[in-house]
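With one protein chain removed, the remaining protein chains of the complex are shown where they sit.
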């Protein structure tokens, strides 16, 4: 990761005036992007429908064309494979494209370019590809199999990428800045269910959360929940409920999925001896499998119970509310599994 | 899976005459394809360069155009995404396309069509997609980052697919027949390093290895190696060497990666209490992570040692011999890790 | 085109499907605006002549893969309003029993209807494969599918048409050029005035048709369909129209100039066809009103049915991933 510059004081005046600095998760993303584009002329955004008066399917770049002009807000034809390839070319020339996938689900369309070209380039011939793909992911919103996906495991498995997944407004900002400044291709999974419902303090100005560091979101002694993205909120909710029943839960928010913060994972596993891993993505060969494998290898002697995992089912993500609810992890299911594990 | 018909007696006369029936791994693939095309007029092959006098990059379909005609040997333009989509359409109409990817590495080009359309179709609206993709995978052949890949983890993670990976000539035939007769999209990873160097008895005629059943390739008491594909041979070689040092190794060949044979995995893990998981694919969030996670969940109380994994490194696959050898698992590395594990 | 002239009964049938489509759309849009819907919903307003005119050109044994704005085609192929509205509400009685959203995955092979997916234009090569299956089996059948102007920017447009030409497949591809891809106008998508121009790059015919004139749409499609059936290979048809509402129900489409909408509203395909039918002396206002009334009753029935229908049982969530 490149050196972190000072705060250049570009934070939005309105927001500076607001000393509480409570922002929604999505406003934090938007702020990070805007401030970074003000700071660094090499940073620009590209994607479908992100320009003009429209500002993207989720309005993250609303007003950006007015402020930055069409050259730095590239409204792309519907050709993800081609435009991710083009972003790679721009990045090779030292620009820092931030690509918006309209939904994370569509990232499979650009897969070849991501996993074969961008991911391998530095290893193969030493040329850096400093782009970021923003991928609005996760469900619970009755959007069906193609607007609800969590495809991070494909990319964590692939050598040469970095992958982050913020769970709070502050991390949404701090990890986006880190991702943009990183000299490697970074996939930034943002959680749609947090967009407008998750609010929190966001430091003004230059605030960077380093890639590769997990966050201990709650300390506890009985059991560790290791999770990320929208499930962090579910895990914290579950922890509250479990506290009532005298189960003292630690919650580790991974924040970065590649590279994983192995030290933090092992520390919490060794501390509590009982681990529940949770993510929205389907469980099978998910990131949680890797976390379980790491623990069963390197914290084996500290374990007091089997390692449990809770993830999406091994089915496409169904649309209808009762089916989607059955598919998806949530606080209630976490409580249930945590209780069983605590009693082991 | 559809009902298995009888042997219609279509085996090649030459091969019937050869009572030993020792075939190479690649000849077994070719035989399975040829016999199945003779048996079922709905089965056909499609892919790049597979037709005419050429018969494919590895000659698996050599002579097929002569025998079956151009209608059943579709030589495709270089457009994997489009022609896998077309295969899905043909499969929807009750045909059974067997698609040859020229190299498994190029499967990422067709990714969108595989993971989004074909994989989800039956769940979404009940129409079956009975195709097979043959994907020549794995390395050790000095072919560099784009002709050596093992991308199975992407597909095992994806709901709605089946994934197989034969390790012997007999399984190469038996699993290909099973895959073709299966009513679902199946990805069949064949191991290039085994093509011509691995020989063995192959049952004549109709020989089906059911999808979903692992094979205990060697029994032992001290330690289990769970593996698949080309690493089965490495594991068996390692087991011989370990036997000399009185380490009695069990080798489980998974054969099918999706659905995994959880029972067989748990049985061997519970029996020996020590597990080493090996695959050529890069280790991180690989299929081995899932195997480790399953064991650490469901065989926890039987374990006497940490679960170890050996896989490819988290780098692209390098070309130059010393680098590729450092990248790739092999018998010597297995011996080394198994010894440490046995001593735990 | 005169070879494929329509009888009075056929024209009134076409009118019925167009009117039913529009009535469904009016009522469904209102339903969603009242906050009673589940998930999102796509309006197909403005696409009635295309979806019905093209769909009507097919024989029952032909196979079609319609998209999100092709409700008319689904209905005339036999997908019932009850199944459609049930699916919109995520009911067990919906086309796919609540597995997929809105019109996605609304296929039914017994009706020779292929379900689509979001990833545009992934259905296009699938339709090519259907057409190739007819070549494989020597069947005189045709496959037809649709693509939006926006989706023609994707590589599959190219891969599919090229392969369709190479395999001389009986495929008809309808480009629904409705001026916008979500918020993106044509001028930001391509530097050519007519998408049909691209057909020459594959060595296949490319036609342009006024997409709000159902008789013209029918005629040009029918000709392409019968040519394909006779072994003449694929055709590209570009039907020009306008998306009259937002991209989906949540989208107010403020980015579309109001004058453009007003201009196209004057070419409302349903009204245009009514005027043609009246001018041709084939019907009178009373009969048209009667059809309209019938459509309202049918849509109302579908909604009532769907509202009462059960939601899927969560215990079934893992069923059906694989064909057994």
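Going in written order, the chains are labelled A, B and C, and every chain counts its residues from 1.
As a convention for this text, a contact is a pair of C-beta atoms (placed from the backbone, for glycine too) under 8 Å apart; a residue touches a chain by one contact, two chains touch by 3 or more.
Because the structure is predicted, anything quoted here is derived from the model rather than measured.
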item: Candidate in contact with the missing chain, chosen from A:61, A:102, A:121 or A:191; value: A:121
item: Residue in contact with the excluded chain [from C:31, C:146 or C:202]; value: C:202
item: Per the touch definition above, residue among C:118, C:189, C:221 or C:268 touching the missing chain; value: C:189
item: Per the touch definition above, residue among C:126, C:165 or C:256 touching the missing chain; value: C:165
item: Chain not shown, touching residues in subunit A; value: 1, 44, 71-72, 74, 76-77, 79, 81-95, 112-113, 116-117, 120-128, 130, 159-160, 162, 183-184
item: Sites on subunit C contacted by the missing partner chain, in the whole complex; value: 153-159, 162-163, 165-166, 188-192, 197-198, 200-204
item: Missing-chain contacts mapped onto subunit B; value: 48-49, 52-54, 57, 75, 77-82, 103, 105-106, 108-109, 141-147, 313-316, 318-323, 325-327
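The rule is simple: only the chains that are shown with their structure count from here on.
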item: Farthest-lying chain, centroid of Cα atoms versus that of subunit A; value: C
item: Inter-centroid spacing, subunit B versus subunit A (mean Cα positions, whole Å); value: 33
item: Chain centre separation (subunit B, subunit C; CA means) in Å; value: 41
item: Subunit C, residues touching no fewer than two other chains; value: 99-100, 104-105, 117-119, 155, 321
item: Overlap residues in subunit A, where contacts from two or more other chains coincide; value: 105, 108-109, 145-146, 313-316, 318
